[in-house]
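Omission of a single protein chain aside, the complex is shown with its protein chains in their original locations.
Chains here go by letter, A, B and C, matching the order in which they are written, and residues are numbered from 1 within each.
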């Protein structure tokens, strides 16, 4: 089936998949959002791309075609139920093979962001090192999480300053990032730790790691959810940038503006 | 994927066989039927039932499915609805869930249901499948589910069995709801030893649809095809409907099949998406979810709500366990299944959608014009009934009821506990108590962000979700119940539950519109319990009429008792309100320095049934007095304040009174306040302790920006509603400073408030 | 140190969503030889010292009370294993 067929009934009326602004330099630039049958935050990722000024295209897991998108987001959820291991089965999806191919090949390769389950999928697909195991406290946890952006040079973080702090929601059961010490040292040494938890490690992740990138910086995995902090009124209660109104935090928007900036610039 | 036909030869009891062997003994008693009920089945059929028919009648006539004890009372919810109340009602009581018009062509459907007994037996799966079941009710109306809530009640917090239930149930609610991508936007957590052997796990779901998308559970149009899709049918919960949900526990009862259902949330998530695609493509004529009583319920309800009959070949059902007998297949409560009616032209389109989502399905038969529900097994007739007699004409009991003799004594026993010497300690004790403490340990295990439309969730007074992204149109929901109030006076208790939910919704800024309820009670065979039930329904129906909000649907859970001891009558009431734009929702805390803090309403010495009395181990007297006219005015004020931007924070007062209200408002954003009680005490003729701990109704605390004070006061005066300025927000001083009485640093308050659940369950 | 292995499997009549998901995925990666999959748990309890009858009894007790949920699972094995053995 093609991407056009999978537009499912959405609440809130038809989700504009076109850019808001017809003569913006972003015209023609598209960010693909992958939908697995158990994806949950795919619509939110689409909305985030739109709020950042871009156009989103929904991609279907069973498809063999990336529809010429300029970047890809693998959103949160439970791709195929994830009872075995988060992301274990999704790795074999036809679309993942396309993504893996397009994502390798240096800094100009396809920018790919894996959020939460998407991050898990990227590790299972060996596009990123390490793995995710159950949170050290064994519970699902949903909370507003403060992070430090440690690398502001990846395709997905250039809108931030190095060492800038942000607050975005975290929500998962299997969010404990693990890797052997050699891999961890390598990640640190190459500046590939992109996000680190601050004000308390919520799940036992090694070295407080919340997000990492590949060597080229086009593939980034991030455990917390930037797409849930892009719209005032529906985000976290707090922001690292000072006072905000109720659920007014929009610190996650920079992730999406970063990639759009990279794509037009 | 095509349906593979399974054909197995059992020594099956056909209709012909039943006619030929009238004397054959059947296990009707083991299946939960009473002798008179069995006789009635024989009368209806004019012969003995077949084994399969017996299975159908027994599950469908169980208390859980037939409402046989509660029906005569529940009628009041319909009888007491005025035309004005029907204004927003698109679908009322009787369908899978009610549907309410919220404007702009949008509608919402919502309903609360119990999964109490299964959750006691297997907490994780019981709670998980409770969420799964209520979500399927919502889908079957044609809606996309958009949020869930979970009113929970457990035994004493320190009882050795409580941790098992809390851990399992909370993980189950989260495990299922989180995997479906449904934000959890509210609920309740109550601890009381009366729920020790009977925890209450109620689950509410809300869905959104366009008016034209409403689907009903009926099978019409002879020649239309009947299809079963979703998970395969296994031995799950056979006898669950009749044994688990309708009888008291008796672990010695032999069970041939597992009475426990295991949920597969991934299968349900796929089911949601594929149903929405079916609706969008207009491929189904009628649809019904499979819950209690499985295929028995779905076929008989679809057929009896339609205009003809139905013919089904049961060997077409895809099985997980090939050893199931026809009767067991009819009774199985395997989760994540749906049944639909499809016109022959749409069969191909239907199959294409199933294939796309990799959902299994099998065509079972078709709608007929005979008026009969005929079920065959490999071509042999095993069921031949009028579907109405199965689905709608079950037994109805006018169970005897009588006011308990002990009630006079209880009501005469007013709280006479002495006042605490230290109000500061008392507030700390209250805010750390099991019922008043922070529920973060629970709610942090739930996803409240998914779908990106959550405008308010825990710990605010109501959960608020946006429905229309263009306009901001949205809904607010709150669920409430106070079992202690209902124990003291079930009529008033029900009215108080409604009033609290109504007040919570209005406090968030939404206009209350409709009601759903889950009535949790002991055994209806106990006349005193039956009286509590009758009084509750009467109270709730009366109060709905007075407030002008109709009951749109709900659920009754009886037999919540262990040995001879019943739970407190616990009518969980959910109120749904509407926002023209959720951007104006009011959070339950203050934030801006210098804003004025007002108390709306009056306070009397009403400590009977209160949290404070509960902490002193006392339960007696009468619950707080209720004035629904005052509640209405208060709600109107709160909604107006939100609409006109007159307040920045609001919190209704209920359990724990002003002490809890002020503490929670300070904790919401971690901002302190200076409070003065003297004027209030003088006006209402009460002392400081009463001012802080009384649970008088129709009250709320609001934070008013300086610039709005005049307008705010004018509005309250115009409506003749008492209001009094009791303090000011103070961002400098990190404390709740009740002048002349105590100064409570917020850090200390937070430590007490947030430490309790982790201490017991962390 | 000696280990006691405890195997716990979902009861045959109970739905096993995990096994079902795996069974659905196998053909997608070209593995078509299997009719069904069940996923259970395997615990290894390390014994500090000798495996006495009493310790084995403790393991059996742990297996039925803590390591398995008798409502939906069966303990299919409680056994001492050799170092590196199975």
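Keep this in mind: contacts are C-beta pairs under 8 Å (C-beta built on N, C-alpha and C of every residue); 3 or more make two chains touch, one makes a residue touch a chain.
Values in this document were obtained by computation on a predicted structure and should not be read as measured data.
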item: Missing chain: touched chains present in the view; value: A, C
item: Chain not shown: contacting residue from A:71, A:88, A:103 or A:167; value: A:88
item: Touch with the omitted chain, as defined above, among A:98, A:123 or A:258; value: A:123
item: Hidden partner chain, residues of chain C it touches; value: 1, 7-9, 19, 22, 25-26, 29, 31-49, 52, 54-55, 58-59, 61-62, 65-67, 76-77, 79, 86
item: Missing-chain contacts mapped onto chain A; value: 84-85, 88-89, 92, 123-124, 129-131, 133-138, 176, 178-180, 204
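The rule is simple: only the chains that are shown with their structure count from here on.
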item: Averaged-CA centre spacing for the pair chain C and chain B, given as whole angstrom; value: 37
item: Per-residue multi-chain contacts in chain C, two or more chains; value: 17, 21, 24
item: Chain B, residues touching no fewer than two other chains; value: 264-267, 358
